[in-house]
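Pasting a structure here, questions to come.
Only a single protein chain was left out; the remaining protein chains are all shown in position.
Chain nomenclature is as follows: A and B, assigned in order of appearance, with residue numbering initiated at 1 for each chain independently.
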Amino acid sequence: MDDARALPLRPRPRRRSRAKAQASDRRELLRDGDGAGSRAAAELERTWQDKPGLRGFLSANGHKTTGLRFVVTAFVFAGLAGIMGGLMRHQLATANSHLVGPDFYNQLFSMHGTAMMFLFAVPVMQGFALYVVPLMIGTRNTAFPRMSACAYWLYLLGGLLLFGAFATNTGPDAGWFAYVPLAGPQYGIGKRADFWNMLVTYSEAMGLMVAVDITTTILKLRAPGMTLRQMPLFVWASLVTSVMIIFAMPMVMLGANLVQFDRMLGTHFFNPAEGGDPLLWQHLFWFFGHPEVYFIFIPALGFVSAIIPTFARRPMFGHDAIVLSLITTGFLSFGLWVHHMFATNLPELGKSFFTAMSFMIAIPTALQIFCWIATIAAGRLVMRTPFLFVLGFFFILMIGGLTGVMLGSVPLDLQVHDTYFVVAHLHYVLIGGAVFPLFAALYYWFPKVTGKMLSERLGRWHFWLFFIGVNLTFFPMHILGLHGMPRRIYTYGAETGWEALSLVSAAGQVINDLGTLLFAINLVRTVFFKSERASADPWGAGTLEWSVASPPPKCNFFALPVVASREPLWSPPAEVTHVQGLSAQIREGLTTTVIDALPDTRYAYPAPEIWPFVAALSVTIWLVWSVWSVPGFAWGLIPPALAFLLWYWPNKKEAIEELKWEGEP
Amino acid sequence: MNGVHDVLSPAGPQAATLYQLWNVMLVACTVVFVVTIVALAIAVWRAPRATERAKPDLDPHPRKVATLRRSVVWGIAGSSVLLLVLLLASFVADRALSALPLANAVRIDLVGHQFWWEARYESHSPELTFSTANELHVPVGRPVLVRLRADDVIHSFWVPSLSGKKDLIPGRESTIALRADRAGTYRGQCAEFCGYQHAQMALVVVADPPADYERWQALQREPARAPETAQERRGLELVEQTSCAMCHAIHGTRARARRAPDLTHVASRGWLGAGAVENTPALRAEWIANAQKFKPGINMPPLDAAPDDLAAMSAYLGSLR
Partner (left out) sequence: MGGRAVTRREATPASVPAVRKGDALDVSGLPSYGFAHRSLMWWGNAGMMTIEGVAFGFMIVIYFYLRDIARVWPDSGRVPALLFGTINLGVILASAWPNYLAQKAAQDRSLLRVRLWLYVCSLFGIALCAVRWFEFTALNVRWDDGAYGSVVWVLLGLHSFNLVTDVLDTFVLTAVTYSKPVEGKRYVDIAENCGYWYFVVLTWLPIYAVIYFGARI
């Protein structure tokens, strides 16, 4: 059979000789499965490598690259937002302070909240999921790597636009949830609220894209044998979070766009004089906003569930209970949103229902906490930094969760709503419930990502300074709220008596900063000045990401694993250990069935391309244009339409390569 | 603005109910916290130590697991019961709040503006109504029904020592009921971010013994006191002819605008600008000359006037008891 003739319209090779072209057509099809040192392994590494140079940088779509970019960028935004927080503490440390004026202060707290929630907390969790999940489930890339790459560029551009707006005195100044009418057409003067709406559009688009990618990855790309019951808890947490995101984020994207329509097109969704209702925005925002805090909290619970077994040297007690708790928490979180609106004139009976729901969600969280404590009680403990941060998480999250129960009660909330009591609560749950596990995860997976261990000594100092600092900064705020201090005030008079505790809080912030500084030093020292390499599994953990070298090969696995238990590295080797037969010359992976993870099809991952980046740029053009001009909203759609067209358009070279491996169903 | 401003110092039944609920919840939550942290501490303390290289324990340990399972189940059962108790406490408090007897209530119509509080005391006879701003007087022991409306953006009325808060939302009308059972001055502050000077939108509720309240009310119902000295007359003239009259009302004079606080009895109030400056002669003159200095960004423009004129206006306004 003459294959060369059978293939119609093969492009004539222009630069290579015909002989060479025919030689490469007859090049043998190299398949994987032979292990680390083989020819196939070397070919795999070549296939999975990013292209060099600027073009390569912009077109990379490996999940490790994208995930790492998300995490690093998120920490940069968190640092900037943290500086804003420090400025606020300083301004409020003394009565009648003139460190910053009211306008700048209003922008500071709005930017702090917006950047922390939209540009740090959710993206960092998604970034970790993008990096860790494919390694943990035994595959080479996520399902839609270009979509996640585009999501990253959208995230970066959106964040840059927001901070650019802030730098030009156009930062949002109506708080991180931008209530109308304050952020509406009449009272939201200038472009500040427009930039906030734009940022929300960016971050929701980005979040949704990553969520769809992760959901599909977890459902369809798991290693053979990794049934849903054998799936690690962190993967469950990522799945629950991603599904929640798909249901909740459209609401705020819709809402922010309705506010934009009110501002730019003269609609009346929130204008009470013309049939609209300011309270509608609150419903729209908080229906998203409450699940959103769970987008941040549930992955963190996943971190804790990944770390405790390793440092207790035993499998998790109550694995199935924790899975059910995660799912229940996800569902229940959609039924709480009105607890942010208890001070409005909604009917009292309705509000009481939300009190009951808000109390109810404590139960699955409590179940997880008890299961964790049981695991610790039954284990043998390795007291290293990741575990220290998990212990800190218990302490601080519990305080936050319990003040949450207090806030869930309608009558009590009427006293402490919109005061520093809420500020204390939200920081305790976010820092305790998310940032402590995040640091734990960082110390835990750092050797996997970089191949080096962070310093234990600096890690302990970091932990203790941060633990003390957080409590010193935020605990007094409970008392300040009870003493009548409302939120979002740029100053206060001496007669209020709030100065003493505010000063304590500011001092605590300084200790926080010290701890964070030590962490930064630890990072820099380790990355740039340490030469000692970490092994594949420095913690002796049981899940699949620890079966590959540190840092992982570009293809993740030279042969995809086959699993038969929840901790594959801890269990005795099974009869079938790995997959063979996938291509080493194109980026190929394996899809499996949803529930039982039986091998289903081979799957050709897309090669690196510049289009995700170009598409993100074109969306930026559209959004920025539409903020300044109403027709821009329509005409500006042309660049993204073109970019997505070019993205989709088949690449002949790639198609020819992939056709060599095609198999019909 | 001075006054008692504390959730933990209730001066009326609404705040007292909430204070009791707070105590119940504090005790319950502290118990849960202590029990859980102690359990964790014991678990950490008693578990043997190991290194990363220790072989993981994959044995089923049926007895130990059964004990742990029992503990977890008891923990969940206990938590659920406690949550139910707290839910009940919350409902009981909620009902108590709505059960305040409202017979013979003082009715106030409160409108929130950026950044001051307009209060109209209502009455069955129109000529007995009057307006004031930022300082409310209420009789001790009588219920007060406040109707809450907003003119521009969302505000929130909150006097912690008297009751919980309620939002003032444009296009919606809500009410809040409260009662002061002890005489005194109770401070409040806007509790929903409303813009530039949200931080300086305070108010006071002065609870007077009933006789004092009747006196205050009678005084507020009268038109503005006529100027007696030459300086005061000059002050009135200036108030009527300069920009003051474009926004403020002083009943009985030609100043009749309603866009800013009613000044008919401004001297009876302790503070100006919703708590921005004390209502003393010197500060009053400074405020009139340039309110922006104390509260930048509000609607009141600076007044370019000679010091004598400012003194006259301050004197006149200071006579409006």
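The rule is short, and it goes like this: a residue touches a chain if its C-beta (ideal position, glycine included) is under 8 Å from a C-beta of that chain, and two chains touch if they have at least 3 such contacts.
Bear in mind that the values here come from a model prediction, so they are computed numbers and not experimental data.
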Omitted chain - touching chains that are shown: A
Candidates A:Pro52, A:Gly275 or A:Pro347 - the one touching the absent chain: A:Gly275
Touch criterion as defined above, residue of A:Met360, A:Ile479 or A:Ala604 at the omitted chain: A:Ala604
Those residues of subunit A which, in the complete complex, touch the missing chain: 3, 6-10, 31, 33, 143-144, 147, 208, 211-212, 215-216, 219-221, 224, 246-247, 249-251, 253-254, 258, 261-262, 265-269, 271, 274-277, 280, 283-284, 559, 562, 575-582, 588, 590-591, 594, 598-604, 641, 645, 648-650, 652, 655-656, 658-665
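Everything that follows uses one rule, which is that only the chains that are shown with their structure count from here on.
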For subunit A paired with subunit B, centre-to-centre distance based on mean C-alpha positions, whole Å: 39
Subunit B contact footprint on subunit A (complex, rising order): 101-103, 106, 174-175, 179, 181-182, 186-187, 272-273, 276-279, 309, 312-315, 317-318, 321, 343-345, 348, 352, 355-356, 359-360, 362-363, 366-367, 369-371, 373-374, 376-384, 391, 394-395, 398-399, 402-403, 405-406, 409-419, 481-484, 486-493, 495-496, 538-540, 542, 567, 570-571
Complex interface listing, subunit B residues touching subunit A: 1-2, 5-8, 15, 17-18, 21-22, 25-26, 29, 32-33, 36-37, 39-40, 42-44, 46-58, 61, 64-65, 68-69, 71-72, 75-76, 79-80, 83, 86-87, 89-91, 93-94, 97-98, 114, 152-154, 156, 158, 160, 163-167, 169-174, 187, 189-200, 275, 296-297
